[in-house]
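Attaching a single structure in structure tokens format; questions to follow.
Just one protein chain is left out here, and the rest sit where they should.
Right, chain A next:
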Amino acid sequence: MSRVTRFAGRDDGASARVAGFVAHLRENGLRLGVAEAEVALTALTHVEAAKPDETRRALKAVCTGCKEEAERFDELFTSYWMDMGRVRQKSVPSKSNANSDDVHSSRDAQGQEAGSAGQATAPDDHGRDDAESDGTGKLIATEVRNLSRKDLRDMVRPEEIAEAEDVARRLGAALRDKRSRRRIAARKGDRLHFRKTIRESLSTGGEPVRLLRKKRPDRTRKIVALCDVSGSMTIYAQVFLAFLAGLMRADTAADAYLFHTRLIRITEALRDRDAMRAIGRLSLMADGFGGGTEIGPSLSRFAGTYARRFVDGRSVVIILSDGYDTAPPEIMGEALEKLRKRGCKIIWLNPLKGWKDYEPVASGMAAALPHIDLFKAANTLSDLAHLERELAAL
């Protein structure tokens, strides 16, 4: 690379720059602590830090922790060290949805400020002038792409997330799988733990005075939720997004995705400690929100990529969609078949099913039905909560 950073004369030494870099990564969503800055500095003493490529590789090994981060790292590295993107990119104000009739806004003027804690990851949050940011703005490596992007924080309320969290926790408990061959030691178990009993009997000279027990462990099924956010689903998105956010907070093993014409993994974004900031981060990713639907191809992509890593026999895949697919129905059938081969249960929650006289006539829905374990209506959080019994029976 030919571009080399020129830092200003007033700039502090190398350690400050590395610390600045770690802060830059943190602002862009990488979870790094103080210790990492220290390790990063030490690491640089073990390579030729004057060579940009070597520095990049060393810092990459230290600062990244998963595939997604590793993929983004090079871009973030360039934007900080290579004299690019020093100034906040000119941002475009997002279209305000606050007055729109079809969405609920919970944000008053004050709430808006509180909700904007996530601005480091949401550069288009405020339409600030360049003059105002004046080169001291934060470095943002994300490009501004879609002007009509929705701010999802307008649609979801914090109370709903809290409520959804509760629902998600109950669903998770209902899905707990008690059928396991393995047994673990327990105070109240249905069988004798022979090994431990013998072990314990050593202290009494080989006489088994205390009998120890074991039981089958509770094993949670892993919930994988795929939410359709195409145009036809927009009115339900509020409930479902709250549900996803609640699910992520209640269940550390759960996994979530959005799809419209593309498929996006949102697990990482939703795990943010601040629920509203998590939703804010989603806004950035949900480019194309409310557009067309390609359920089949999205599911197919899921089955071919993420499912290989995250879906196994103990997973429950929940699809939240109305089944109006613009792609040929065969793709949907094949995708679901492929997904089922992984041994998971598939639950389809269709908001339309709650309507009187609803028939799954949409060709996509019809193609999907043979591969689904449970097909239910869900329009509201309480609908979701009522699924508890049926999920337990799966």
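Basically, a residue touches a chain if its C-beta (ideal position, glycine included) is under 8 Å from a C-beta of that chain, and two chains touch if they have at least 3 such contacts; residues count from 1.
Everything that follows uses one rule, which is that contacts and distances are computed from a predicted model.
A chain of the complex is left out here; the name its UniProt entry carries, from "Hydrogen dehydrogenase", "Cobalt-containing nitrile hydratase subunit beta", "Protein-arginine kinase" or "AAA domain (Dynein-related subfamily)", is "AAA domain (Dynein-related subfamily)".
Of the listed positions A:17, A:57 or A:262, the one in contact with the omitted chain in the full complex is A:57.
The residue from A:36, A:228, A:251 or A:272 that touches the chain not shown here is A:36. Listed here are the chain A residues that touch the chain not shown: 31, 33, 35-36, 39, 42-43, 46-48, 53-54, 57-58, 60-62, 64-67, 70-71, 182, 195, 198-199, 201-202, 205-206, 222, 253, 255, 267, 304, 309-310, 312.
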